[in-house]
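Yeah, one chain of the complex is gone here, protein chain that is, but the others are all in their spots.
== subunit A ==
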Amino acid sequence: MSAFIEYFYEIKKEKLRMLLTMLGVCWGMTNIVLMLSVGEGLYRQFTRSFRGMGEGFVVFWAQQTSKPFAGLGIGRRIRLSEEDLGLIRSRVPEIAKISAEIEVGEQELKLARSTVMASLCGYGPAYGEMRFFFPEAGGRFINDVDEQQKRRVIFLGNNVRDKLFGTGVDPVGRILLFRGIPFTVIGVMVKKYGVGGGEHGNDGDLAIIPYSTCRTIFHRDWVGAVMFSPRTPGEAEAAFKGIRALLAAKYRFDPTDEAALGHFNAIEMAGTLNNVFRGIQLFLGLVGALTLIIAGIGVANIMYVTVRERTREIGIKMAVGARPGYIIGQFVTEALLTTIVGGAFGVALALGMIKGIRSLPIQHEVMEYLGKPVFSAMLALICTTILTFIGLLAGVFPARRASRVDPVEALRYE
């Protein structure tokens, strides 16, 4: 019997009051679970679309000097050459892979009578892995032989393929024309999620040919941008510093001149964004927790009323030998039961809502960014911990008051 029987008696006697209190906890819990789940969904969605850009690489390109150096003025344009790649490879030990790129811009691709615009690039084989240009089954990305022999092969973004050959068609081995030159299709990029992660738009709109082939067609003798991956992610900055020092010596600019070489560090960016999204999630969790705290105050309030109403009962128990600790335990148990039962309904409600939201066939672009709410074991643990903590807090103070009741007064209480 003891605490549980008393509790059920209390529920029976004060149905509406208990129901409303539990409803408060239920709603608070729904809130925190939903908030955290939306945060988690957002985080996962973003991670996924961010991954579409690739992983573990740094891109750099030449710009203009901003500091005078060795008698040379500012605003001097730096231009990289292909030789620089060999130099960097031999002098900067932190580098695992390095490759140059040419981005030509919108170009016409022709197949029979149809013409499609695609963003044409010349990339080295290393790009496939660094930028996550994964081929669909049956195809491949540009390889070393393509690069060495300046082959006329082309790797298509999935959107380009859809427009040129039709959605889902496997075009590997077919030939299309670019500037009147026949190119053999070697693969199609697997669709990237979310925003597509391209530096200049959606990677699905790319048409990629070997760097060497591209350079020959466009007669480029300079390099626009260079992408490299360090041996370990932590060495990215060190590698880039090595490169800047090396190129500063070669092109005679101040090695501390940050404007001379522009760069984008995807590794650092990933870390920053990770923190930002964890921050957003923490914020959403806090908002949810605040609602739950208000519900907790409601529980504490009801517990104070209960203690007052049951003063006489407390007196009886003390008279027959209940120690103060037992009285405390009883009221804390009741507060915990209220929060846990209310909280359980809250979790159930939230899970139902999450399931509902997930099953909605929303194809709007916003959903591409927002993702769908995800509830995980970790979130369940966090929510349960917060709930228990609030339940304890809501119970402890009224219970302490109950335990301090003077039995003589309490027995006289009407």
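Rule of thumb we're sticking to: a residue touches a chain if its C-beta (ideal position, glycine included) is under 8 Å from a C-beta of that chain, and two chains touch if they have at least 3 such contacts; residues count from 1.
Here is the rule we go by: contacts and distances are computed from a predicted model.
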Protein name as given in UniProt for the chain not displayed, "Phenylacetate-CoA oxygenase subunit PaaC", "Macrolide ABC transporter ATP-binding protein", "Glutamyl-tRNA(Gln) amidotransferase subunit A" or "Imidazole glycerol phosphate synthase subunit HisF": "Macrolide ABC transporter ATP-binding protein"
Residue among A:180, A:321 or A:356 that touches the chain left out of view: A:321
Sole residue of A:117, A:259 or A:411 that reaches the chain not shown, by the stated touch rule: A:411
Residues of subunit A in contact with the chain not shown: 1-2, 5-6, 9, 13, 312-313, 315-326, 406-408, 411
